[in-house]
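Just one protein chain is left out here, and the rest sit where they should.
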Amino acid sequence: MSGPVVVFVEHGAGEADRVSLETLAFARGLATGLGGVPVEALLIGGDATASGLAPTLGFHGVATAHVVDDPAIAGAYAPAAWGASLAGLASSRGAVAVLAPGSDRGAEVLAHAAARLGMPLAANVTSVTPGDPWRLTRQRWAGSLLEDATLVAPISLLSVAAHAVAVDERAGSPAAGVTSFAPQVAPADLIVRVSGHEAPARGEVSLSDAKVVVGGGRGVGSAAAFSELEELADLLGGAVGVSRVVTSNGWRPHTQQVGQTGQRIAPDLYIACGISGAIQHIVGCKAAKRILAINTDPESPIMSVADYAVIGDLHAVVPAISAEIRRRHG
Amino acid sequence: MATLPERAKVVVIGAGIVGNSMVYHLARQGWRDIVLVEKGTLPNPGGSTGHASNFIFLTDHSKEMAAFTLDSANQYRELGVYHECGGIEVARTPERMEELKRRIASSISWGVEGVRLLTPAEVKAMVPFIDETVILGGFYTPGVGVVDSLQAGTLMRQAAMDLGALTVAAGVEVTGIDTQDGRVTRVRTDAGDVEADVVVIACGIWSPRIARMAGASIPLQPAVHQMIDIGPVPRFATAKSEVDYPIVRDMDTNMYERQHGNGFEIGSYAHRAILMEADDIPSIQASALSPTMLPFTQEDFDPQLEDALELFPEIVGDESVGVKLAINGLLSLTPDGNPIIGETPEVKGLWSVAAIWIKEAPGIARTIAEWMTHGTPEIDPHGSDVARFYDHHRTRQHIEARTTEGYNKTYGIVHPMEQWASNRPIRLSPAYDRHVELGATFFEAAGWERPFWYGTNEALLGEYGDRVMPREAEWESRWWSPIINAEHLAMRDRAGLVDLSAFAIFDISGPGACAALERLCVNRVDVAPGRTVYTPLLNPAGGILADLTIMRLRHDLFRVVTGGGLGMRDRKIFADAMPADGSAQLHDVTNAFTTFGLWGPRVRDILGAASDGAADISHGGFPFLSSKAVDIDGVRTLASRISYVGELGWEIYVPIEQGLRVWDALWRAGQPHGLVPVGIGVYATTARLEKGYRAHGAELELDFDLVEAGMARPTLKDADFVGRAAYEQQRAGSPAAVLCTLTVDDPTSSSGVARYMLGREPILDLEGRRIVDAKGRGSYVTSAGSGPSVGKHLLMAYLPTQHAKAGEKLLVEYFGERYPVTVAVTGATPLFDPDNSRIRS
Partner (left out) sequence: MNVLVCVKRVPQTGGRIVLTADGQAIDTKFLGFTVSPHEECGVEEAVRIVEAHGGSSTVLTLGPAAAEDQLRDAMALGIDRAVLLETDGSEWDPVSTAAAIAEAVRAQEAAHGVFDLIVVGNESADSGGFQVGIRVAVALGRPVVTGLKGIELWDGRATARREAPGGGWETYELPLPAVVGVKEGINLPRYPSVPGRLRAKKKEVERIVVGAASGGPAAAAGVPVGPSMVVLRLPEEEASEAEVIGRGPDAAPAVVDLLMRIGVLDT
C-alpha cells in the first residue's frame, strides 16, 4: 500500500476556499485511481481546529487533516515556511502525491515544496491518471491550450487548475481525523512572510467572490464612462472587471483585470460590455455560469462564448438596464 | 450569421474601401438587389483597409492614376471624411529636386491645384519638427489629405442601403463561384448560395484566391509594407485634429512620416520586398491582430529608423517617445504596378476590382460602375484593365519577379521609358539572334524583346552629324540613343527593316464575321477581300477605345492587327463582340505569325529582289491599304501595303517558324540598297510624330473623340456601330479641343543646355497659365520626340480651338522651366511629307 495523497488546503474565516475544495475532489479521484489510498490535508493556521473546519473536510474525502498551529509558522503567510511544511508532511507521510490548489498561494507553496523535495511539479492540472508514467493533462496559456504530459517522480506534485473539477461534498461522510503537525522549518524560511495588510476598500466586492461581474472592454471608450458599469455593478451587488486594453490605457486599475494575466473569475453572471472577446480575456471569464454580452457587433468573438446577447451600444444599453432595475425596485 | 437572399443582381465580395465604394456607385447607377458579402466583421473586416495609413497624395505621373485619385479625393470630400492637411515630398538629393520639378509639371497636366516647390526654410515653417538641413527642398500640395476610410465605407454602405439597393452579409465566407458556359451564375458561401448575374471581386489580397474559384486569374501579389506608430509626442499633446501638419514623404529614403493625433506614424517602402502567398495569409481567427497585420520584422526596419531619426530628430530622437505599434501590413502589388480592374477575360460577369489603394478606391469604383452599367467609364481605365495580361504575366515567376523589382519604385524616380530588368527575356522574335548580332538595345513590350536601336548603326552617326539631334541632358539621354534618329534618317533616305513581332493578331472567321466587325468598327470593314482597313473602335459614349488595322483576307476571314501592349484587352473586346450563335469566331494567331516592316524609298527594289517575282508589287499592282501573298525565299508571306512611318513599304506577316528565313532574305536583298535595321524608337516615335500618326494610350483615349483627334472621315458608313450616335453628335458639333502638332522653338534651358520633353508635360499660354478646354481638360503633351527629318523636337497636344491655330505661340513646362513652342499643324496634317507622296509612290 502506497502512501497518501497530501493536499494543501487554503482556508480563511473558518472555511476552506473553493479552489481547495475542488482540489480535494480532484484528490479523491486520484486516490481512488491509486487503489484507494487516503487523502490527507495540510491546514496551516490554528483557527482550522478552533473553527471546527478540519473535521468537516471529511465530507470532501479527507481522512486526516494535519494542522500546523505553531504561530511562528501559522501566524502569517510565509511562502517558504509553508512550502517547507508541505514538503515535510509529504516526506513524513510517505505521500505518493502532493496537491495544491492552482491559486496564487497554492502554486507558490507547492513550488517551494517541490524545490525542497527536489521533485518536478506540474501546474494547473485538469486530469491525471497514475501509472508508470503518470499521465496528466495540464493547462497552458491560462487554459486556452491543453498539454498532455507524463510525469515520472517518486512523489507527484500537482497544482490543480481552478474550476477544472467541481466541489464534491458528500454529507454523512466520516469526519476527518485531526492531528497537529509540527514541521521542521529553518529560520531562513521564515524571513519572507506577510508583514502588513491593507484591507480592501469599504464596500468593495472582490472580483473573485462576486456573484455578478460587469465587465468593460475597449468599447467603454474612456475612464469616465466606467461610471455606467459601476452603477450597474452596485445595483447587482457585483464587481467591475475589465479587459487588458482597459488597464493598458490606464482607465482602471490592474486589480480589476480579468484574463490570462489578471484574475480568473467564476461568477453566476458575467456581463461583458463592449468586450470583443480576445482569447486572453475569455480564459479569465469562461468559468462564469452565464455570460451576457452587450456589443454593437453581432459577429464579435464574445458572441460565441456568450449565452445571451444584447446588440447595441453599451452606453445606451447599460444605463437603460440600471434604470429598469431602479424602476422595478422603486 | 447574416441571412443571404437566394438571388441577387450583383454580389460584391469584400467590404473594404473598394467593396463599399462599389456598392455605393452601383446603387447610384441604379443597380438594385446588390449583396455585399464579407467574411470578417464590420466596419473593419481585417483587410488592408483596416491598417491603411489613409493619406492621399494627389500627384502621379500617370494620367489614369491621377484621375482616379483626384476623383477619389473629391468623393471623400463630399462624404465629409476628408481632412485636408497638405503634403510635402522632400528631396535629399539634386536628382530628387529635379524629380520634384517633374512632379510639378505632372500636377499641372492633371489639374492638381496649388502645387509649388518649397525651400528647406519654407518646409521648416510648415513642419517645424523637421531638420531642414537634411533636405534640399520640397514639393508642396495643399490638397493632400487624410481620409477615414472605415467611416467612408460605412457611409457608402449606408447610402446604398438608404436607396433600398443593398443587403450586407458580414461574417459570411465565400466558398465557391459557379459558372456556366463561361458566365458567372452563383456565389457559394458558408451561409448559403446566392444566384447572381454579376460578381465583383473586391477582396484585396485575397482576390486571386476568390478569382480562382471561378477559373479566372488576378495576377496580384500580397506584399508587406512596414509601418510603426510612435508616441505620445510632446509637441502633439495639444493636437487639434488627427493631423495638423502636412504629411511628409521622404522620397529618397522611400518613407513617409505623419502626425497621427498625439503620435507619429512612419511608413516605409525601402526595405526588401517581402512577398506573401495568398494562401499563406492567416485566417481572421488565427491572426494576432488581423490577417493583414503581420508580425513586424525589426531587422528590415532598422535602417529606416536611422533615416527617420535624421529627418525628424526632435520627435524620433525623443527618448520619451515610444514605438507603440509596429506592423508588417499587407498590401497588393501587381506585375506592372497598376490596379487590376474590369471584367475578367475568362468569365463573363465576373469583375475584378483589386490592387487598389485608399487614394484610388472611390474613383475606380465609380469607373467600374459606369463601365458595368453603360460601358462608358468617364476615366479611361485601359492601363488597369484586368484583360491586359498575357499568360506569361500570370505566372508566379513573373509576378514575383516584377513585384519584387517594382516595390522599391514606389517612391522611386522612374523614367518614363524605364525598362524592367527581371524575368527577361520572355518572348523572342525568330530574328532575335540577328538583333543581338546587330547590337540591338532591347525594350520590352508585351513580353517581347523589341530592338529599340541597333549598335551597328552607330556608323550612321557620322553620316548624319547634328541631324541626329544629339542630347546633352542626362535625363533625356537615358533610355535613348542618337542612333534612333540616325536610323530614322537612313530609313527615309534608303530603307529600313523593322521587327514588329509584338503585334497581337486575331483572325475573325465565319459567315457572321463581317457583320460582327462592322458592328464594332467605325470604318467600313465590308470591303473587297485583299483590302486593309484602318479603323478606330469607340465606346458607346463615342470615346476612343482602340485603333487598329483589319485585313479582309477572304469574304469570311478577317485578320485584326493591333498593338501588343493592349493586345489581350483588344482580344477581349473582339471576343465579346462575337455573335452568340457562333456564326463568327475569334482565333488568336499572335503566336503563329511574326511581322517585319520594310519601309523606305528603296524597298520596292528590295522586296522585288527578295521575292520570286510572282507577285506584282508595283504601285498599281499592289496599292496602298491592300494585302496579298508574296513568296520570299520559298516562304509564303502575307504582305500588307501600309505604313506607320510615312514611307513606301509593307508589313510582312510570316509564319513564325519561318521568320528567320524571311528576315535573312530581306536583309540580303537589302544590302545593295543600303537597308538598315531600324528599331522601335523610329517606328513608335520619330517617324510617327513627323507623320502625325496617333497612338493609342497617348493621343487616343476614351476622353477624346474622333473629331477632336482629327480622325473623323468625311463620310459615315451606313451600318450601325458602337458609339455611332455619340459620334454623329460629335461630328455635328464643334470640338472643344483639336489635336495639334507643335514644334519646340528653342530647347535651350536657362543654364544653356538643350532640353527635350518626353511627353505628358503641361502646355501653358504665354502668360504661363494652364490651358483648359471647355470640357475642363487641361492641355498636355500627349507624345514627344525628335523629328530628325524636320529638324525640330515635336510634340502633340490637344488644344482648345482658340489656341489650335498654326503659328500659335505657347509654352511648355519642363523641369521647372518654360520653353517656347509653336503650333505647326492642326488636325491630322503631317508635318513631314504632308501630301503623303512617299507612301503612295
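As written, the chain order gives the labels A and B, with residue 1 at the start of each chain.
Rule of thumb we're sticking to: a contact is a pair of C-beta atoms (placed from the backbone, for glycine too) under 8 Å apart; a residue touches a chain by one contact, two chains touch by 3 or more.
Predicted, not measured: the structure shown is a model, and the values here were computed from it.
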Visible chains that the absent chain touches, using the contact criterion stated earlier: A, B
Option from A:P71, A:G94 or A:P154 whose C-beta touches the chain left out: A:P154
Contact partner of the left-out chain, one of B:Y24, B:Y140, B:F296 or B:W357: B:F296
Positions on chain B contacted by the hidden chain, ascending: 230, 280-289, 294-296, 298, 302, 305-306, 308-309, 316-324
Chain A residues that touch the omitted chain in the full complex: 10, 12, 17, 77, 79-80, 83, 102-105, 107-108, 110-112, 114-116, 118-124, 133, 135-136, 138-154, 159, 188, 191-200, 204, 206, 208-209, 211-212, 236, 238, 244, 247-248, 250, 253-255, 257, 260-262, 268-269, 278-280, 289-290, 292-293, 298, 303-313, 316-317, 319-321, 323-325, 328-329
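Convention: only the chains that are shown with their structure count from here on.
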Between chain B and chain A, distance of the C-alpha-averaged centres to the nearest whole Å: 65
Touching residues (chain side chain A, partner chain B) in the complex: 297, 299-300
Footprint of chain A on chain B - complex, ascending: 1, 41-42, 170-171
